[in-house]
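All protein chains but one are shown in place.
Labels run A and B following the written order; every chain starts at residue 1.
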Amino acid sequence: MEDASRVPRRRFLANLVLGASGALGIGALGARLLAFLSPPAPPERVVEYALGPLEVVPDGGGVVRDLPSGRVAISRRGDRVQAFSAVCTHLGCIIQWQPTADHAWFCPCHQGRYDRDGRVVGGPPPRPLVPVVSEVRDGQIVVRMVLRLPVDQV
Amino acid sequence: MSVAALRRWIAERVPIPIEALRQPLREELPVHLKSWLIWLGGTPLILFGIQAVTGILLTFYYSPNPDHAYDSVRRISTSLRFGWLVRSVHQTGAQLMIVAIMLHMIRVFATRAYRRPRELNWVFGVMLFLLTLGFGFTGYSLLYDSLSYWATTVGTNLVGNVPVVGRSILWLLRGGPDVNPNTLARFYDFHIGVLPTLMVLVLGAHLLLVRLHGVAVPEGDTRRQTYDFFPDHVLRESAIAIVLLLALVVHAMASPPGLGDRANPNVTPAHIRPEWYFFPPYRWLKLVPMQVGIWTSTAFVLAMLFWPWLDAGLERLAPGRRLGVWLGSAGFLFTLVLLLWEALS
Partner (left out) sequence: MSLTAQKFLVALLSLALFASLIVVGGVDARRQAEARKQAAAALDAAANPQLARGRAAFVKYSCNACHGANAAGGIQNLNAESGGQVNDLLRVSETYTAAELAEKIRNGVPEVGKEDPTGPAPPLRMPAFRDLIAGTEMTDLLAYLMSLRPAGGGKGSGW
């Protein structure tokens, strides 16, 4: 049994040192293991994509293109284009070009409807389409999007 | 709310008598437990705990699909934060655990602690040893680099040579007539599901028997003093655990885990070998015809399992001659020779 005449202060000191260093050791270990469970964010790059001459989008029409950065929905009027992310803001389905009197883009999943400017004109989508920076440069349609490697390819 | 009120709240809902919980802490252990030889028993347990934790962490990122397995291991080793550390500790911990169990077995053998009434505990112990080898084999197969893929293929093919039941066991192991996409998933399941469950059950039985019988007193030790479980023994075990962890962490930094080429089922590398702990049977099977090898290896394992009775029989045969010690030592040395022979060739 422990010596009852042991100096209480020494015992307190020993316990304190033990507790503190134990906490440091376990703390550091825990921190490392938690960091392991939080994968680093994949690197990102803003990338420009050349989609081709203006004619790839019919005048007054719209197309959806699949790019490494994601799918982009482009509509054209004359020599001006408008580009949006083709991902419906409701639950992530891909929209389609469907020109009618009241809307231009249509989502088949829950019948969400957007106009040419990406605003919601019908259905459940909560927000307008996310715009994508686009321009016409020397007759070529150019869009700028963020490219991110898939997490398991990092 | 006072502490006493909290205690009453818990005691009403979880009616365990407090004294029953406090009892183990106040227990007094015989001093022969302080011997470093006896430490060898706790070491595999501590390492198993480390393996369980690092193993579970690895399952967050490992993929048991043949197309993704290799890449997932590569990803863990290179791009994840401290992935190399977790993987290294798990891999080295496995080797250490096998060494620790072997040392523990040698200690129990040398001190003849397997004798009546502890024979059953020895059997459980050998089962734990075999389970640990199983962990090593299934775990190694998960790397899916060319060496591990072929070592696993050869290893399972060997099982197919066992008479009568061989083909059925092989079918079960592979999940079909040959290695297929299911095989890796199956080995993964053995490694993280079946074997851990069996391990915990047998470990529970092993520890229970140790608690019931007490650790066998080495012959000639007549000391009668005792020391406290808490805090003395707990501090000792903590020190051992921290030393092991420290060794594993430092080793991880000194020698980060590597990975061979991706497994290619169409190309067999020139030198395939199992992991070092399978060198003895590997070398043996290269020396003798296949069926002879299978039968003798099985006999060897059975002799290990039922050693206490074998030893008791030998003792009756030639009392005082310690035939058991000679036979057991010879068996161990033979295994060691085979191991070194294979390692050096």
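Rule of thumb we're sticking to: contacts are C-beta pairs under 8 Å (C-beta built on N, C-alpha and C of every residue); 3 or more make two chains touch, one makes a residue touch a chain.
Remember, predicted model here, so these are calculated numbers, not experimental data.
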Touching residue (missing chain; options B:59, B:78 or B:291): B:78
Of B:22, B:211, B:262 or B:321, the one touching the omitted chain in the full complex: B:262
Residue among B:250, B:292, B:317 or B:336 touching the omitted chain: B:250
Candidate in contact with the missing chain, chosen from A:18, A:91 or A:130: A:18
In chain B, positions touching the absent partner: 77-79, 81-82, 84-85, 231-232, 235-236, 238-239, 242-243, 245-246, 249-250, 252-253, 256-259, 261-262, 264, 267, 269-270
Interface with the undisplayed chain - residues on chain A: 2, 6, 10-11, 14-15, 17-18, 20-22, 24-29, 31-32, 40, 42-45, 47, 49, 68, 147, 149, 153-154
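Basically, only the chains that are shown with their structure count from here on.
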Computed distance of Cα centres, chain B from chain A, in Å: 45
Complex contact set, residues of chain B against chain A: 53, 57, 60-61, 68, 71-72, 75, 79-83, 85-86, 228, 242, 245
Touching residues (chain side chain A, partner chain B) in the complex: 1-2, 25, 29, 32-33, 35-40, 152, 154
